[in-house]
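Submitted below is the structure of interest, expressed as structure tokens.
The other protein chains are all here in position, but one chain of the complex has been omitted.
Which chain is which? They are A and B, in the order written, and residues in each are numbered from 1.
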């Protein structure tokens, strides 16, 4: 149940984040919707392919695509798109929600394989997958490579989940999610950065 | 049989469309052939991965790769490449043929799953897949995001197929294909466009 709610929240968040990037690239309403849908479904489709679950959930159940389409179209409305464009922090917040939600969905989809490394890897891949596809499709350098700390919160949140999952799966998901969103927002606000090569 | 002919037509068309993009990017003959093959086989390989059909058909049967290689090399010949470069409309026409053919192949590959949403989704993914890979590999913004109406004809054609498939599969394929090519050419000729965000 918690996972299901998280999946809807993550789908909405990533669709909005993709739609905003598309609007900035001056795409039309169909391009905006398409990039929203690809961002929202991309990570989950990649996860399902990796665990051999075909056809992927997103192809079997139209709900996710519908939610993503509606979220992207609402983002396209001038009232909404202007607001998000004005305040960059709203975009980072929405993107963090998607990142946290999908990392948790990915890491908990991996529990049946009894391999902690695999769980964490699957969580991070599912979490960052949608954003990487979004950035590549929009002709941007994927954020995962340039933003301080983009993948770090995912890894830390996935580890939190793995540690707590033995006690209570729901609490593990909620805490892991919170850690990811909090760390990413703190990193963005205080501009945490890691060393670069000279 | 109709599907088989369509697959060869689509392979030739997408290989030519990829080869032309490669020539415009000043690639050598091997780059031109490679981009042609990737464009021609990309959508089908992605479709097979999505439905869990591994190894993908394109890897099992060398015919498709051979057809794509020959089509790309012929496109590379000065007599042919000059002609296509001079007339942009020829390129759009060839690309539309590939789009229509692969959308029909994808949508009919999905019929056994008894899920109309899945069929349409698979048709659109197969249809636009090769072009998206081509554009990303060539460093262009994928056409699906910027060209008026690129994905729209696919969706409409896939719906036409789904409606008519109950009566006659071959007629459904041929009509769906024709609708896609016609709509895309009309959209290109009359520069139909959808609203952008302000």
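Note that in this section a contact is a pair of C-beta atoms (placed from the backbone, for glycine too) under 8 Å apart; a residue touches a chain by one contact, two chains touch by 3 or more.
The shown structure was predicted, so the numbers you read here are calculated from the model rather than taken from an experiment.
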item: Sole contact to the chain not displayed, among B:137, B:158 or B:181; value: B:137
item: Sole contact to the chain not displayed, among B:14, B:76, B:121 or B:177; value: B:76
item: Sites on subunit B contacted by the missing partner chain, in the whole complex; value: 22-23, 25-32, 34-35, 45, 49, 52, 54-56, 59-60, 62, 65, 76, 78, 81-82, 136-139
item: Where the missing chain touches subunit A, by residue; value: 49-52, 113, 115, 117-118, 121-122, 132, 136, 141-142, 144-146, 148-152, 193-198
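By our rule, only the chains that are shown with their structure count from here on.
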item: Computed distance of Cα centres, subunit B from subunit A, in Å; value: 29
